[in-house]
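Here it is, the structure in full.
Of the protein chains in this complex, one is absent; all others appear in place.
For clarity, chains are labelled A, B and C in written order, and residue numbers in each chain start from 1.
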Amino acid sequence: MRLPQSAIELMHREQLEYLRDWQRQAYEAGLVGCDYPQASGGGGRSHCQRIANQEMQRAGRPFLPNILGLGMAAPTLQIHGNDFQRETLLPRLFSCADIWCQGFSEPGAGSDLANVQTRAERHGDGWRITGHKVWTSLAHFADWMILLARTDRERKYQGMTYFVVPISANLDETVRVRPLIKITGETGFNEVFFDGLEIPDHYRVGEIGQGWEVAQTTLLHERGGGPMVTPSSGHGGTPERALGDAYALLDLARRTPRGAGTAADDPVLRDRIMQLIIRQEGSKQGARRARVPALCDHPMRLALQPKLVMSEIRQDVCALAMEIQGAAASLSIGDAHAPDGGEWTLGYLNSYGVTIAAGSNEIQRNILGERVLGLAKSK
Amino acid sequence: MRLPQSAIELMHREQLEYLRDWQRQAYEAGLVGCDYPQASGGGGRSHCQRIANQEMQRAGRPFLPNILGLGMAAPTLQIHGNDFQRETLLPRLFSCADIWCQGFSEPGAGSDLANVQTRAERHGDGWRITGHKVWTSLAHFADWMILLARTDRERKYQGMTYFVVPISANLDETVRVRPLIKITGETGFNEVFFDGLEIPDHYRVGEIGQGWEVAQTTLLHERGGGPMVTPSSGHGGTPERALGDAYALLDLARRTPRGAGTAADDPVLRDRIMQLIIRQEGSKQGARRARVPALCDHPMRLALQPKLVMSEIRQDVCALAMEIQGAAASLSIGDAHAPDGGEWTLGYLNSYGVTIAAGSNEIQRNILGERVLGLAKSK
Amino acid sequence: MTQPRDFGFDADITLLRDTARQLLRDRLPTDALHRLVAAEHDPHRPPACNWDPQLWQQIVDLGWTTVAVPEDTGGAGMPLVALAALAEEAGRAALPSPFLATAAATLVLRQCQSQAARELLHEIAAGRTATLAITPRSGAWETHACDLQLDDGRLHGSAWYVQDAAKAEVLIAKAAHPDGLALVAVPVTTKGVELVPDAIVDLTRDQAHVHFDAVPAGSAQLLAPPGTGAAALEAAWPAVLTLVAADICGAGEWLLQTTAEYARTREQFDRPIGFFQAVKHPLVNLMIQLDQARSLTYHAACAHDCEPEQAGKFARMAKAAAAEVAAFGANRAIQLHGGMGFTWECAVHLYTKRQKHNQLLYGDAMYQRARLAELLLA
Partner (left out) sequence: MTQPRDFGFDADITLLRDTARQLLRDRLPTDALHRLVAAEHDPHRPPACNWDPQLWQQIVDLGWTTVAVPEDTGGAGMPLVALAALAEEAGRAALPSPFLATAAATLVLRQCQSQAARELLHEIAAGRTATLAITPRSGAWETHACDLQLDDGRLHGSAWYVQDAAKAEVLIAKAAHPDGLALVAVPVTTKGVELVPDAIVDLTRDQAHVHFDAVPAGSAQLLAPPGTGAAALEAAWPAVLTLVAADICGAGEWLLQTTAEYARTREQFDRPIGFFQAVKHPLVNLMIQLDQARSLTYHAACAHDCEPEQAGKFARMAKAAAAEVAAFGANRAIQLHGGMGFTWECAVHLYTKRQKHNQLLYGDAMYQRARLAELLLA
């Protein structure tokens, strides 16, 4: 079975079950959620998750499939959630009993996220949800979704409220999931339609009208800058180096014939590989520096960079890999002769998922310019 | 005597007189203004200036010093001016009897040119000018200035009127010129203060309130896209290749030691030189294509590119020359050991004059995006 | 010899180009193209060759395949800039067809002096399709690199990365021989020829590798006898590179205009996104780079006819500039389309994939610049 490179590339239930089993075992071994309180199903420790991650990565483990839950839902529910959300939902999230997805983007609310139109209306003691979410990774497998919905049409930012909503339990009734096909031809993300889904009030996260503030916690963690360290165990590449890692280009170049020697002998290619290795190492050391307060000028400056920087490095690494491969980069993953099984070219196409999603990189640059450099808002 | 690379680098009257004499001779030989009507002092021909330019450039002539007059004032006066302006002023402009400068920019009107605050107020039959212009190349030598002034404070774009104003005749009376020092340490551009300069009404160009429209003709020619071809004879570099020409890097690299050989043996430097030669050749062929209507999709698309593109190529060429030179690029034009007399480093610093002036390149990109691609105005 | 100011782009060529553009706009609008080539999306789908032979027949009827064939072999003998203009239109439509492959074959045949070559040129003018089979398994673009041997009148070995092989009737095979490289015409149906389709990323092309098992190569098939093949290929090569550059320029223009249209209409923050300089300026940079590549392409085409000793240099420039803009334009088109740009249903991916293929075909920008440096610093 081929494992995809990341959770958003998950297509088949067979892949999911394999990875779900791995996450459950990692959780039972205390490697997932160790920094969360025991009441939330966590390990009740502090500063342990980073070490657990390093150990799992060193061991070359595959990734944890419930990444959207671990990286976004869990910290948000821990910080803003109620007892039900923390004590009932989080343990199942960590053990991978429930798969989570994120319902923020809509057709008219991409970069302009605060423009969400999906409605949550009071209905008895609870709420009724109606609307249309897009680019929803894992929705086809998901049991729960974190949802940003409009509760007041008169106000833009103060008119949103944050919920958790059950997906699989209502599938093909008040919730419909339509798979979208990516440019790679793979499925893996979806449109989700809500047609009057009814939920109780204790599925609401934070106060009514405070959804934008709650969502900031989610987004900060998504960008890699939040206070909770996301459990993360590895990737889908070789145990040594993730595909998309700049150092892996060294090996690729050494294996690829060019002229009388290999691509590793070509000084211009060497120069371009070095550029990427330097950017990647600079970003890695930046993540290290982010934890040394005396070497940080501004608390958000390094924290807000990882998603932006790493997504572009990965895109450029894959593009350069294709140049290294030359003619052979034309071959797709279905071809027996494709070098490295065609994963570099596939990785190139998939890299846009990350430069576009979770606030396009254009928006990330706005955020950095405005929050860190204090420049006037561009919108 | 060292000749500067372009008119905006003119510092000394001795340089000016040498070049003025050359322009007068070129004019008398029919090589300057040949496409203008004879009534304007021109040659009364059509499509000749381009050929004259090529011949002068091939012969390795220095540049024509009255470049702001030839490139901006002359086409504007020819198209929008009255009989006095065309018949009295233009012949003296072509022969270099009068030197011209441009008075558009102000401290608060740089990229936002339409924000000019210099006032022209009715005074008897004429006008009285009060205000402050900056970045005025050649003002220290100039006899005349083309001036954009405000005649109506209530309206931004319709509140401006275009004039020609005498500078040298009123110097140190109602006109004061203060030299500014460039980052190179050279003089060559100026602030100009008007303290109630009085001019007759026939110095007005176009209708009252139409200054912005008249200025568009000036700016279009400044960007290299106007209908009148600017007389242009060469540059200050070697006769073979202008300094700042990408092809000149080949020779520089061949002459510069690096490792066991020369910089021309370094494959990475070779690659970077090729990149610049290709951009430059592409821009040159673009200027050729601009005159083949069947190969142009939009009338302004190629016409608006030259200033933007060539200024950045020149900047990048000079920067790369410094990398080729390595340690020796630290030496300034005053140093006996500076390669090529330090002109590349000086040229690098001066290159910002062109990427900033005449509508910064950021503004040029706006104009191209808005006028050619039809994108929404960014302001 | 100097070049004409207008690149030789005269009224006849303008008409040819405009007719081509109209034909493709009518017969293969983007939604039809998507239905034609993107019906199957599974990345593990088997290799396919999706194209419209009826449309190709119309193209043949319009004379595209005669353009580069000399008049004395039944063609129109038009300047290369005419062929480049057609390639540009093919790129703009992301046309799946044997046009580029056949045109490249034509240009090589023009450099062969043999009767066999003249006959094949006649057949191409009449609509027969052909493709070059000249690349070894390593993917090296150098003329001398070859995995195919001509031995005792028979071909043994293989050729790789054969463009649009499933649409071609004749292979122009490059073969090593003790006396030097030869070029041999091999009908694809010849016994001993095994054409193995590749699964490729570009949905608007097909590609194959070909095994030759003692395929007969008689003198009637010898386009260029041993020892003359390299010179013919090298003389034709600037023109071949120029055509790929032209395809890129056409496809690049489609990406530019489609993305600009999206930026004019898609609204976020209550404004069309083209208002934002993070959208506007990359599009302007793309336009500038495209214009440079396009101008260099016409220049290279014109050099091929008017100053052939300069053609190699200018073709390297054109392909280098085009390869850069192929990558940059594909990149920005997806990114600026946002989530839509990442979907299969949005046609941007068809052009993106064609451009990535074009970028690398016959050598990317770095490769071309290295060759250019050899020419300029010789």
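Assorted remarks:
By definition in this document, a contact is a pair of C-beta atoms (placed from the backbone, for glycine too) under 8 Å apart; a residue touches a chain by one contact, two chains touch by 3 or more.
None of the values given here were measured: they were computed from a predicted structure.
Here one chain is not drawn; of B:Q38, B:Q216 or B:S330, the residue touching it is B:S330.
Looking at A:P37, A:G126, A:P179 or A:G369, the residue that reaches the missing chain in the full complex is A:G369. Within the complete assembly, A:M274 is the residue of A:A29, A:M274 or A:A336 that touches the hidden chain.
Contact with the omitted chain, checked across A:S283, A:Q325 or A:N350, is made by A:S283.
For subunit C, the residues touching the absent chain in the complete assembly are 276-278, 281.
Where subunit B meets the chain that is not shown, the touching residues are 105, 108, 110-112, 115, 134-135, 180-186, 257-259, 266, 268-269, 272, 315, 319, 322-323, 325-335, 337-338, 345-346, 348-349, 352-353, 355-357, 360-362, 365-366, 378-379. Although one chain is not shown, part of subunit A still touches it, namely residues 250, 253-254, 264, 267, 270-271, 273-275, 277-279, 281-283, 285-286, 288-289, 291-292, 294-295, 297, 301-302, 305, 308-309, 362, 365-366, 368-370, 372-378.
Here is the rule we go by: only the chains that are shown with their structure count from here on.
When you average the Cα atoms of each chain and compare centres, the chain farthest from subunit A turns out to be B. If each chain is reduced to the centroid of its CA atoms, subunit A and subunit B end up 51 Å from each other. Rounded to whole angstrom, the centroid-to-centroid distance between subunit B and subunit C, based on C-alpha atoms, equals 42 Å.
Shared interface positions of subunit C, i.e. residues touching 2 or more other chains, are given as 276, 279, 366, 369-370.
Shown for subunit A are the residues in touch with two or more other chains, namely 266, 268.
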